[in-house]
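Here the complex is missing one protein chain, while the rest keep their positions.
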Amino acid sequence: MQGPIGARLVQLVPTIFLVSIIVFALQQLMPGDPAVLLAGESAGNPHVVAQIRDQLLLNRPLWVQYLHWIDGVLHGNLGYSWRLSEPVSELIAQKLPVTVQLSVMAFLFAVVIGVPAGVVSAVKQGTAWDWAANAIGLSGLSIPNFWLGIVLILVVSVDLGWLPPSGYVSLARDPLRSIETTIMPAFVLGNAIAAILMRHTRSAMLQALAQDYVRTARAKGLSETRVVLRHALRNALIPVVTLGGLQLGLLLSGAVLTEQVFDIPGLGKLVVDSVFNRDYPVIQGVVLVTALLYVLINLVTDVLYAVINPRLRGG
Amino acid sequence: MRSFLLAIGLLLGLAGPALAATPADRTLRIGLREDPDILDPTLSGSYVGRIVFAGMCDKLFDYDTKLDIVPQLATGYTYKDPTHLILHLRPGVLFQDGEKFNAAAVKYTLTRDLTMVRSLRKGQINDIKSIEVINPLTVELVLKAPDAALLAQLAGRPGIMLAPDVAAKEGKDFGLHPVCAGPFRFVKRIPEQKIVLERFKRYWDAKAIHFDKVEYIPIVNSAVRLANLQAGALDLVEYIVPTDVPAVEKDPKLRIAMDTSLGYNGITFNVGNGPESKTPIGEHARLRRAFALAIDRKALIHVVYDGLYTPIAQANPPSSQFYVPSVQPPARDIKKAKALVAATGVKTPIKVTLMVPNSPDLLQAAQVIQAMEQPAGFDVKIQAMEFASSLAAARSGHFQAYMIGWSGRADADGNMYSFLHSGYGFNYGHYDDPKVDALLDAARRAPTVAARRAIYARLWGIVAKDMPVIYLWSPKNIVGLKKTLLGFRQVPDGIIRLQGMRFAK
Partner (left out) sequence: MSAAVGPIAAPAPISPFRLGLRRFRRHRTGMVGLALVLGFIAVAALAPLLAPYSPIAASWDAIRLAPSLAHPMGTDEIGRDELSRVIWGARASLAAGVLSVLMAAAIGVPAGLVAGFAGGWVDAILSRIVDAMLAIPFLILAIALAAFLGPNLRNAMIAIGVTSAPGFMRVARAATLDTMTFDFIEAARALGNPPWRIALRHVAPNITAPVLVQATLSIATAIIAEASLSFLGLGEQPPFPSWGSMLNAAQQFLTQAPWLAIFPGIAIFLVVLGFNLMGDGLRDVLDTRRRG
């Protein structure tokens, strides 16, 4: 896991290369003719369909198609969406901020709920508090995202009329509306992460509370709150922080279903719609970018871990 | 724990000012059932795309609520003879970039439709041999052969006129910022989020326009679409599912506008497309007739569509001029169905695989049909498929029976030709009957509606015997809108025309 960052960066190259091949292979495996879907209501005319196939190079051998695409990518060109004619890079630039906003808000939710809940349950181990925090944590892990989303829309938006049921307003245009439109999906997305954070905080806290320096602090007559917050929590947070980084990487991909349910126009919705429309250049582009983000976040997390964790540096 | 409560509190606190959704300016927000494809009238293939074009782009002709063809950018037409069509153009019309609309623009646009690589319009106006500019306001279309459906095409996407300078400059990127001669001009599009148009002040019919902005917002999930309408975030939703109608009607602020559509849904059998047509149901017309007799269309529509859709046994709905009243769906008759099955000598239960695109309502309908077929001796296996996969399977012949719908065209040809004529793309089962082909071709050349209807009546007789397709129902266009939105005219093609619509003061 350690080792110089340079070596790790070099390792990314084959990984991303493999991702590109897997994605390319996968979409070839998917049944469905992009040309027919593009023709839409005009697919009744065989000449129209044949011409589209021709223009999209769909009649050429696979390796030609792959090389054509990879050549573009290496020159910084992710190609054009077949369905929308927009440059894929532009689509991604439009959608990425949405998904990032959603993920960051979800992550904030997760931290705000998960860490304190973990601390409380560790400090009050064995009490009703502990039990309740555990129950919340486990339910977060066990409730399917999309179901929670549906139920929330039903209750909060339809019955109570408190929040818009779906849609998205960008942060730049109207911050308040933007938060209104993303708060429910962020909660849905964040609650599972909250559960994971809570559990890790709890076990890290329990470990920290059993350490000598905590006992020493107690013996010095420091107040319990001070002991918990100043000494135990600080150490317990080290693994939690790095774990958080990992979860952030997962969030990007976890947004797929949530965006679908709440009709949030982010990367996840873009890629699912592109799969259903067989818009290959978009699928390829999005997966490539998310994969790159994922491995980069992993790398940063690993480096952070090595930097923060003194034990690892020693060993 | 405490912070969890805090988070909930935060949630509640923020909820206060949530939905003061009535904007100060006159913006109309329209909910679409899906995101349109490219906004280039020459390249566009999606149904909802046509709804957006109606706000942006005027056509040579349009339909009124009775589906009669009425003038729009053309003021009228005359047939010199069956292969020479003269179009008279409206004077004083400007494109949204200031270019003048004239005969040259018509020639440019139709030529683009006919020649552009990937044009989806080519097949629709293929009968045009040449386009002659007679004078700035008169165009003559010379046809290869008489084409009864041509005017209808010019009232559809091929009739949309594009600003020639912009189209020539932008080429295939025209769809990223289209410029036409309609009431609203394109401002921006964020794919899967919204399409924004603003009022074009020099629109030729500006007095009919009462909004400053129009936003088209695609929302795929029907429940979410409805919730947005109820919450006031949308002013009009172009499609409400039938089971949601009571919810809209219960809402004091909303109303439903419902009318017949042009489309239909049915079951297409694989009767000749590859080895998978060699099944009992593919080989015996009598089995297909028995299959049809076992379906109670009324009950099916009652269960799945709250009884709102119309049972049919032909490709054209009752609202169409080409509807043949004598062709009526038969009542469910299990005895007769069993007799037909017995006559073929095929051993029951007869296995039939029914491929269904996985939209919830179609799956529901398929399951109802599955239950209805059992007593007639059919063991129906449902094969739900993601839409694109089902299309691929259908075209390559990997199916026995395919449940699929069609959005419909005002002219019957658009509902029949590519579906029943041999060698055409929507004829998934490769139904091939020379008599049917000849009738379809003859109908294209027939001079009057009555003559065409008579030809179609004969055609339905053959189709009812061969049963390559079981026509089941014709959907309704169900629009949900605010009661304060006035002047909405419902046309059976489902396209939302903005002319004459306004908010109550």
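For clarity, chains are labelled A and B in written order, and residue numbers in each chain start from 1.
The definition used in the following text is that contacts are C-beta pairs under 8 Å (C-beta built on N, C-alpha and C of every residue); 3 or more make two chains touch, one makes a residue touch a chain.
Owing to the predicted nature of the structure, the values given are computational and were not obtained by experimental measurement.
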| item | value |
| --- | --- |
| Residue of B:Thr83, B:Thr111, B:Gln321 or B:Asn358 in touch with the missing chain, whole complex considered | B:Asn358 |
| Per the touch definition above, residue among B:Leu39, B:Ile195, B:Ile217 or B:Val241 touching the missing chain | B:Val241 |
| Hidden partner interface residues of chain B, rising order | 221-223, 226, 241, 243-244, 246-247, 299, 302-304, 358, 360-361, 363-364, 366-368, 370-371, 381-386, 388-389 |
| Touch residues of chain A, complete complex, unshown partner | 11, 14-16, 18-19, 22-23, 26-27, 29-32, 134, 138-139, 141-147, 150-151, 153-154, 158, 203, 252-253, 256-257, 260, 268, 271-272, 275, 283, 287, 290-292, 294-295 |
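FYI, only the chains that are shown with their structure count from here on.
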| item | value |
| --- | --- |
| Inter-centroid spacing, chain B versus chain A (mean Cα positions, whole Å) | 37 |
| Residue numbers on chain A that touch chain B, as the complex places them | 30-33, 36-49, 51-52, 55, 81, 83-86, 91, 94, 109, 112-113, 116-117, 120, 129, 132-133, 136, 153, 156-158, 160-168, 176, 179-180, 183, 187, 261-263, 265, 269-270, 273, 276-278 |
| Residues of chain B touching chain A in the complex | 1-4, 6-7, 11-12, 14-15, 17-19, 35, 37-38, 40, 43-47, 117-124, 172-173, 175-176, 190-193, 217, 219-221, 223-224, 227-228, 230-231, 233, 386-389, 391-393, 395, 407, 417-419, 423-426 |
